[in-house]
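Structure incoming, see below.
Yeah, one chain of the complex is gone here, protein chain that is, but the others are all in their spots.
First chain written, first letter: the chains are A and B, and each begins at residue 1.
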Amino acid sequence: MQVTMTVNGKSYTRDVEPRLLLVDFIRSELALTGTNIGCDTSQCGACTIHLNGKAVKSCTVFAVQAAGAELTTIEGLAGTGLHPMQQAFWDKHGLQCGYCTPGMIMTAVKLVERHGGTLSEEEIRHGLAGNLCRCTGYQNIVKAVQQAATEMGGGD
Amino acid sequence: MYPAKFDYYQATSVDEVLSLLQQHGEDAKILAGGHSLIPMMKLRLASPAVLVDIGQVADLRGFSTVADGSLRIGAMTTYHEIADANTGLDALTEVCSIMGDLQVRNRGTIGGNLSHNDPAADLPAVALALDAQLEIRGPSGERLAPMEEFIVGLMETALAPGDLVVAVRFPPSGPASGSAYEKFENPASGYAICGVAAWVRRDGTGRIESCRVALTGAADYAQRLRPVEEAMMGQQAGSEGIDAAAAKAGEGLQFLSDIHADDVYRAHLTHVLTRRVLQKAIERAQ
Partner (left out) sequence: MGNYMGESIKRREDPRFIQGKGKYVANLHIPNMAHVAILRSPYAHARIRSINTDAAKALDGVIAVYTGQELIDGGVGKLPCGWNVPDIKVPDRWPLMVDRVRHVGDSVVAVVAESPYIAYDALELIEVDYEPLPVVIDARKTTEPGVPLVHDEIPDNISYAWALGNKDETEQAFASAEHVVELELINQRLIPNAMEPRAAVAQWDAYTEEMTLWTTSQNPHPIRLLLSAFTLGIPEQKLRVISPDVGGGFGSKIFHYPEEVIVPWIAREINRPVKWVCSRSESYLTDSHGRDHVTVARLALKKDGTFTGLHVQTWSNQGAYLSTFAPLIPTALYITLLSGLYKIPAIWGEMWGTLTNTVPVDAYRGAGRPEASYLVERLVDIAAQELGMDPVELRRKNFIPADEFPYQTPVAFLYDSGDYHRLFDKALGMFGYDALRESQKAAREQGRLVGIGVAGCIEASGPAPSQVAGALGAAVGFWESAVIRVHPTGKATVLTGSHSHGQGHETTFAQVVADQLGMDINDVEIVHGDTGRVPFGMGTYGSRSGCVGGSALVRAAEKVRAKAIKIAAHQMEAAEEDIVYDRTTGKLHVKGSPAHAKGFAEIAFAAYTAHNLPAGLEPGLEESAFYDPANFTFPNSCHISQVEIDRETGEVHIQHYTAVDDVGNVINPLVVEGQILGGIVQGIGQALTEAAVYDEAGQLLSGSMMDYAVPKAMLFPMFDVDRTVTPSPHNPLGVKGAGEMGTIAATVAIANAVMDALAPLGIRHLEMPLTASKLWHAIQGASGGNGMQATNETPLGGRDEPGDPANWPERQILSD
């Protein structure tokens, strides 16, 4: 069936099988491979994108469910240059192999937006429960989110 | 992993959902938030022939107040939407703020969760403790099912073929009342190895005059802990009677064992979390 959605500000129409997962739509149909797949049980969060402004795991949504929706992937997070969260991950060495990083950043952006600049370390650690990283031990990720939270300010 | 093929229908009204369910009978599954169903489909543990997507049914979303003063929450309202709403129900806000993870809370829905009735889900315990009722529509019309009647057994509910949970109703917590949820989670899945929800109301002297306590994760299905509730009547905040009441949490229950925790440990956790959640609920009942 035909679906149309806006991804990173651009409208796409594709004919898809109902069973096509949104993450495969993004990766295969749109060739936006920054959104990764790390598990098949909705645990790891590597596939996190923004769907109508909310962080969701795109491996657990069918593309047809997102018909008409606005999506942002890691490729479209920053207009130009780097989003403060991307910058913070770089500054604080919040990544090593980089595989969890796009999902981690997409979740962290919404975490900060939900809580604003007052986010505590504990809130960050719990807020990242849906994103697994095997390289960094999370320490520098937490520091990166703290830096970005300060820069992103009050939140919504 | 990749799901098997299915036919997909996107309904825009409850009537359309019901008629699609009628039309496709047992081949059809409802797709709500999808966070239990889609992983099972990806692993091909479930391969429904037909999916009826209710994500676009506007009537199934949001909050309203019904005639008896109950808060009515549309079945497709997400955990985050509930956590962010001012429901006045502490345990509900609490559970909707911690269950799953940030992303799951943006997709998971109250109706989907309760209909799925996973023995390790958090929400059923809270719905039991808050005396929720499920608004169900189906081939036989519309009916209200109290949570306790709705849960029939292990992953079994009172839903008949063709039924749809359209909303969940919560009576107001009331004055001098409080509620809470305490959980011990599986470090891998985040599901409850044991979770206990409590609602209490205190009388003018501060004693417990009404109380509901419910357990999830530790037994075949979420259920009320009546021996605890009975023993709580008349208890004062901080009294030793609370622990004695909590100690009754395991009475008559068959606890689950799995690779993470055996029945003995779950029984013990049930006792501990019951005491902790009662203390928290009582503190909130000011």
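Operating definition for what follows: a contact is a pair of C-beta atoms (placed from the backbone, for glycine too) under 8 Å apart; a residue touches a chain by one contact, two chains touch by 3 or more.
Just so we're clear, the structure is a prediction, and the values are computed from it rather than from any experiment.
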Check: Taking the entire complex into account, which one of A:22, A:71 or A:128 touches the absent chain?
Finding: A:128
Margin query: Using the document's definition of touch, tell me which of B:10, B:93 or B:115 contacts the absent chain.
Written below: B:115
Next item on the list: Determine which one of B:189, B:210 or B:236 touches the chain that has been left out.
Entry: B:189
Margin query: List every residue of chain A that touches the chain not included in the displayed model.
Written below: 17, 19-20, 27-28, 31-41, 43-44, 46, 73-75, 78, 82, 86, 89-91, 93, 95-102, 105, 121-122, 124-126, 128-129, 131-142
Notebook entry, point to check: Residues of chain B in contact with the chain that isn't shown?
Noted result: 1-5, 21, 28-38, 40, 43-46, 75, 108-117, 121, 153-157, 159, 161, 163-165, 184, 186-189, 191, 256-265, 267-269, 272
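Everything below uses one rule, namely that only the chains that are shown with their structure count from here on.
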Item checked: chain A to chain B touching residues, read off their complex -> 1, 17-19, 21, 24, 40-43, 45, 48, 51, 54-57, 59-62, 64-65, 67, 107, 110-111, 114, 126-131
Note to self: Applying the document's contact rule, which stretches of chain B touch chain A when the two form their complex?
What the structure shows: 1-8, 10, 31, 34-35, 38-39, 41-43, 51, 53, 55, 80, 98, 100-104, 106-107, 188-190
